[in-house]
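The complex appears here minus one protein chain, its other protein chains still in place.
Think of it as A and B in the order they're written, each chain with its own count starting at 1.
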Amino acid sequence: MELLQQIINGISLGSIYALIALGYTMVYGIVRLINFAHGDVYMAGAYIAYLIANRFSEETVWRFPLILLASMGGCSLLGMAIERVAYKPLRNRPRIATLTTAIGVSIFLENLVRVAIGPNFLGFPEIITRTSWEIKGITISNVQVVVPGCTVLLVLVLHYVVHKTKAGKAMRAVSFDRDVAMLMGVNVDNTIRITFAIGSALAAAAGVLVGIAYPRIDPYMGIMAGLKAFVSAVLGGIGIIPGAALGGLMMGVAEVMAVQLFSSSLKDAIAFVVLIVVLLVKPTGLLGKVASEKV
Amino acid sequence: MRAIENEFVRRFVVPAVASTALYWILVSIAYRNDYYMYVLTMCAINVIGATSLNLINGFTGQFSLGHAGFMAVGAYVAGSLTKFGHWPFVGALLAGMAGAAVAGFLVGLPTLRLRGDYLAIATLGFGEIIRMLIINSDKLGLKFLEGPRGVPGIKRYSTFGWAFFFAVVTVWILANYIWSTHGRACGAVKEDEVAAEAMGVGTTTYKVMSFTIGASFAGLAGGLHAHLLQLLHPASYDFLKSCDFLVMIVVGGMGNLTGSVLGALFVTLITEALRKLLELRMLAYAVGLICVMLFRPEGLFGTREFSLGALRFLAPRRPVSQVGGDKSGAT
Partner (left out) sequence: MALLETKDLTINFGGLTAVSGLNLALNTGDLHGLIGPNGAGKTTVFNMITGVYLPSSGSIIFDNHNIIGLQPHEITKLGIARTFQNIRLFKGLSVLDNIRIALHMRANCSVPAAVFRLPQYYREEHRIKQRAMELLKIFGLQDLAEKTAGSLPYGQQRRLEIARALATDPKLLLLDEPAAGMNPQETKELMALIRWIRKEFGLTILLIEHHMEVVMGVCEHIKVLDYGVTIAEGPPEEIKKHPKVIEAYLGEEIKSA
C-alpha cells in the first residue's frame, strides 16, 4: 500500500519532469543544444501564472485553464525571443559557445525575476481547490489527478502536432538532417522557432502544475528541476519524444522512493546517480538506438 | 648545448624573473589594502581553476562541467587537514591536490565512452554528486564535516604570496605539459579521436590524464580558496562555480592558455567591480556574458597566445628552418 502511495506521489512529480524534459528533448533533437535556460522558462511559467492568478482571483471553473493557457502563451513568446536573440546568431558556432550563452540566459532570467519580483519563496495561490479522497488507505488528491491528467493531454496534443501537422513533419525532417531538410524546402528558421515555442509552452505548463502541486515558487526553482528534467530526457534517449515522457515519470518515482528509503537530503543526488548509471550502461538512453561512427 | 642554455633561460629564468617582478608590482600597488589583497588572491586562485579547466576542455577537447566538484575535494581535504590534523599548509594543499586527482581519475575513467554534451552532463552530475556527498557527510560517518552547515574556523593561510606562487607554478607546469609531445597528443585527441588512435595515440590514456591533472589543480585552487574564505561550505562549490570557470575559459578563448589567465582575471575583476550594483550585479554579469558570446564568440582574447609572443621577443625562438635544414623556413 505504502509503495502504491509512493508511486502515485511519484507520478505527479514525474509528470512535471516529463513536461520539462519534452522541451529539452525537442530542442536538442533539432539544434543539438542543451538549452540550459529551459529550466528558467519553467520558472517563468510559474511566475506568470502567479501574477495572473493574483490579479484575477475570481473563482470559476475557467480560472485554471485560462491561467494555464496564458502562461503557456507567454512562455512560448519568451522561448522564441530567447532563441532569436541568444541562440540563432550562434547556430554555426562551436557548441561550447552556445552552451555558455545558454548559461548566460539562464542567469539572466533568474536574476531578472529576482530583481523584479523578489528573491524569496512565494506561496502559489490555490487556483484549484484541493480536495482529497481516501481509498483503502491510499490518499489521492484531486491535484494528483489533474497534474498527470494535464500532462497526458498535452503529450497527446504534442504527439498529434509532431506526427500529423505540416510543422511537425518539418520538425522531424530538420531533426533528422538539417541540411537535407533545407534542400527539400523546409523553412528551418521557422521550424526551430516553433520548436522553441512548443517546448517553452510545455515548460510553462509544468511551471503552473508545480505551483498547484507544490505551492512554493522562487527564482531558482528552475535550476534543479531543469537539471532533473534534462536527466530524464537523457534517460529516455535525448531527441526521442516518448523517451522524455517515460524518463520524466521514472525520475519522479525514483526521487519519491529515494526520499522515502534514505533521506530527503539525498533527493537531488538520486537524479545524478541515475544519470551516470544510465550514461555508463546505455549512453543513448533507454529508447535510443546505438549509432556507431562510420569511419 | 647553447640551444639548451637558451631554452633554460626561456623556460626557467624568464618566467621566474618576470613573475617575481609582477609580484612586487602588484604588492606595491595593493599594499595595506586588505580588500585589494583579497581580490588579487581570488584572481590567482581563479587563474589556477581556469587554466586547469582549459587543459581538459580547451586542449584535450573534452567537455567538463564538474570542475567545482574537484575544487570541493581539494578544499575539504586541505581544510580539514589543517584544521583537524594540524598539517602544515603546503602539505595540506598537496594532499588536497592528490585527493582531487583521485577524484578526477575516477571521473575520467567511466566518462571515457561519452562525448560532447553527454560528457558535459555526466561531469556535471559527478560534480553535483561530490557536493551531495559533502552535504550528507554527517550522515555518512564524517561528523566533523558538519554536512550542509559547513566547517568554519579554517585558518587564513592563503596569502596573496602563496596564491600567486601557486598560480605561477600551475601555469608554468601546464604550459610545459601542453607544449610537449604529450600536449600534442592531447591536441590530436581534441582534433580527431579516430585519427589519433590510428597514429598511435592512446586516447584513453590522454583523456584520463587530462582529467587527472586538471582535477588536481582544481583541488589546489580549492585548498587555497578554503584557506582564503576560512570556511568549508558545500554551497561554495556548486554548479554555478563550475560555470564560472567555464565562462572564464570561453571568454579567454578555448585552447588558449594565456587567454584563460586573462579570462580569469577579467571575470574576477568584473565580478568584483559589479558588487557596487548590488541587486543588479548578476543581471549585468549575465548581459555581459551574452553580449561577449554574441559579438565575440571566439572569446575576448581569441586563440592567439599572448605571453608567448612576449617571450619570443625576450628570447628569440630558433626558426624551423635551422632544424629542418631548408632555406625558406616558417611561413
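One rule holds for everything that comes next: a contact is a pair of C-beta atoms (placed from the backbone, for glycine too) under 8 Å apart; a residue touches a chain by one contact, two chains touch by 3 or more.
Since the model is a prediction, treat every value here as computed from it, not as a measurement.
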Which one touches the absent chain: B:Gln62, B:Thr111, B:Ser158 or B:Thr203? B:Thr203
Under the stated touch rule, tell me which residues of subunit B contact the chain that is not displayed. 3-4, 7-8, 11-12, 173, 176-177, 180-185, 187-188, 191-192, 194-204, 209, 320, 323-326, 328, 330-331
Logged for subunit A, residues touching the omitted partner chain are 292, 295
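Going forward, only the chains that are shown with their structure count from here on.
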Could you please state the distance in Å, as a whole number, between where the Cα atoms of subunit A are centred and where those of subunit B are centred? 34
Spell out the part of subunit A that touches subunit B in their complex, as residue ranges. 28, 32, 34, 85-86, 89-90, 93-97, 99-101, 103-105, 107-108, 110-112, 114-115, 223, 227, 230-231, 234, 263, 265-266, 268-269, 271-273, 275-276, 279-280, 283, 293, 295
Subunit B residues touching subunit A in their complex are 57, 63, 110-111, 113-114, 116-118, 120-122, 124-126, 128-129, 132-133, 135-136, 139, 147-148, 194, 239, 243, 246-247, 250, 254, 279-280, 282-283, 285-287, 289-290, 293-294, 297-298
